[in-house]
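Just passing along the structure, written as structure tokens.
The complex appears here minus one protein chain, its other protein chains still in place.
Naming follows writing order (A, B and C), and every chain is counted from residue 1.
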Amino acid sequence: MTEFLTTALGFILAILAVGLIRILRGPGDADRMMAAQLIGTSGIAALLLLGTVSGVPAAVDVALTLALLAAFTSIAFVKKGTSRFEADAPGSTEAE
Amino acid sequence: MTFALALEIVLAAVVLTGAVWTIASRETLPAVAGFVAYGLLLALVWVRLGAPDVALTEAAIGSGLTGALLVSAAARLRSSEGPMAVERPDVILRVLAAVLSAAVTTALAISVLLLPDPAPTLATAAAENAAATGLGNPVTNVLMAFRAMDTMLEKIVLLLALVGVWSLAPDRLWGGRPGPRHHADPQGVLAFVARVLPPVGIIVGIYILWTSADHPGGAFQGGTILAAMWLLVMMAGLTDAPPVSERRQRLLLLAGPVVFLIVGLGGLAFGDAFLAYPMAYAKPLILAIEFAMIVTIAVTLGLLVAGPPEREAGS
Amino acid sequence: MSFALDIMTIVAVSVSAFFFLAGTVGLLRFPDTLTRLHALTKADNLGLGLLVLGLLPQAESLRGGIKLICVWIIVLLAGATVSQLIAYAARREGSQL
Partner (left out) sequence: MSAGTVFGLCAAVAVGLGLYGVITNPQPLRKILAFNLIGSGVFTFFGVVAHRGAAAGFGGDPIPQALVITGIVVAFSATALALALLLRLFQAAGSATLRADAPPSAGSDPAKP
């Protein structure tokens, strides 16, 4: 079982590396944000697998923290320090 | 064993990809993204090194909060990037820097390979004295009891950094509110997530503190989550950053260090030394310090990310 | 019983790896931003969800299992939100062209 999960972990890490390359290539900011999102999710997946493989149950706590902070950082990336998130401002959203 | 070794080599290679990207990227924002990914992967390394406490800290502070701080700074500095990107140091300097860096790397690599065997360790000493505090997590024991002085001074360093950041404000804005006022559609997605996520985050943050008695966790890590949730609510425009002159906020900033100091002085008065906890009360005292500290840490970290005052208090 | 649980882990983790692969291939190969975003959400929701499902039988305690599910729920919530924000950003970028 450990061998299988280790292989899966290696695979997820490879996907994460692909996500890194996507950030490198761009081209637009949107693609970079998507790649960051993929890195966050696959990082959490890798962490859960690693915790099981290495027998560190606290890895789940790390994953919880990472999930919350990844959401926070992703949103900070999308906002990029601007005070107004333009697409979300009244007027530019679709009529509800 | 070879399976595990292969895994470690793959992990190290991916970590270094992030590091190379952080240095080599031409634009700043992708470099910051690379650094955040690097921090995330470093958390994996820490889990692998048997240090989930450090993994939590790296994931929360090293990657998440530092990332948010760097992103907003990078976005504000973007307009200065144009002429700067062209400006490159000459070839000789770069070659010299490369030689120097390679030399440092080689020296460190050699010292890794030559580390003494068996390694010196204080783990046995930490285990022998664990009964004195009644806590099961050795790292919390070291942070809160054996080396409590370090932790207290670190709180004061955080506070000094905040004072430093605040004092960068122009005179006329002193006492004002940090950062820009954020606005977002109150019915929009951002406001939605800023309403749903923080309650979950607060529970997780307190859980991380609570569990730190016997399992990996702690006040820094929990406090960072709380700070991130507060910043999220601010980013969604649901609340405003308080003016730096606000008295309640100042009290919260001081709560952790003051409780720490009082307990420390109590040790001096009733016990053997500064910060010596009486055996019977060690655990409740440590918990009291940690609860005061998580509040202070959350407020301090949040305000450090928010930055110096930029608007007048009334605005 | 433990054998059946192991089989469940292997199947769920394999399928989850497939979804991660699909999401990544989509992210690299799909022609425009919104379709790439569509591919990405598969990795988020199904990939991680199936991984959590696969790791549940290996969890050491009930508390560990509950925390695993919490991780997935937080990622789902955050992923759904951030995907929308990215889509807005992409539309803004597109309209500027």
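Note that a contact is a pair of C-beta atoms (placed from the backbone, for glycine too) under 8 Å apart; a residue touches a chain by one contact, two chains touch by 3 or more.
Please read these numbers as outputs of a predicted model, since none were measured by experiment.
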| item | value |
| --- | --- |
| Chains in view touching the one left out | B |
| Touching the absent chain when the full complex is considered, from B:37, B:70, B:236 or B:275 | B:70 |
| Footprint left on subunit B by the chain that the document does not show | 4-5, 8-9, 12, 15-16, 19-20, 22-23, 28, 31-32, 35, 38-39, 42, 45-46, 48-51, 53-54, 57-58, 61-62, 65-66, 69-70, 73-74, 76-77, 79-85, 87-89, 93-94, 97-98, 100-102, 104-106, 108-109, 112-113, 115, 119-124, 126-128, 138-139, 141-143, 146-147, 150-151, 154, 157-158, 160-162, 164-165, 168, 170, 173, 218, 220, 301, 304-305, 307-308, 310 |
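The definition used in the following text is that only the chains that are shown with their structure count from here on.
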| item | value |
| --- | --- |
| Per Cα centroids, the chain farthest from subunit A | B |
| Inter-centroid spacing, subunit B versus subunit A (mean Cα positions, whole Å) | 19 |
| Whole-Å gap between the CA centroids of subunit B and subunit C | 27 |
| Gap in Å, rounded to a whole number, between the CA centres of subunit C and subunit A | 10 |
| Subunit C residues counted as touching two or more neighbouring chains | 70, 74, 77-78, 81, 85, 88 |
| Multi-chain contact sites of subunit B, meaning residues that touch two or more partners | 189-190, 193, 197, 200, 204 |
| Partner subunit A, residues of subunit C touching it in the complex | 6, 9-10, 13-14, 16-17, 20-21, 23-24, 27-28, 33, 36-37, 40, 43-44, 47-48, 51-52, 55, 58, 60-61, 64, 67-68, 70-71, 74-75, 77-79, 81-83, 85-86, 88-93 |
| Subunit A to subunit C touching residues, read off their complex | 1, 4-5, 8, 11-12, 15, 18-19, 22, 28-31, 33-35, 37-38, 41-42, 44-45, 48-49, 52, 57, 60-61, 63-64, 67-68, 70-71, 74-75, 78, 85-88 |
| Residue ranges of subunit C in contact with subunit B within the complex | 70, 74, 77-78, 81, 84-85, 88 |
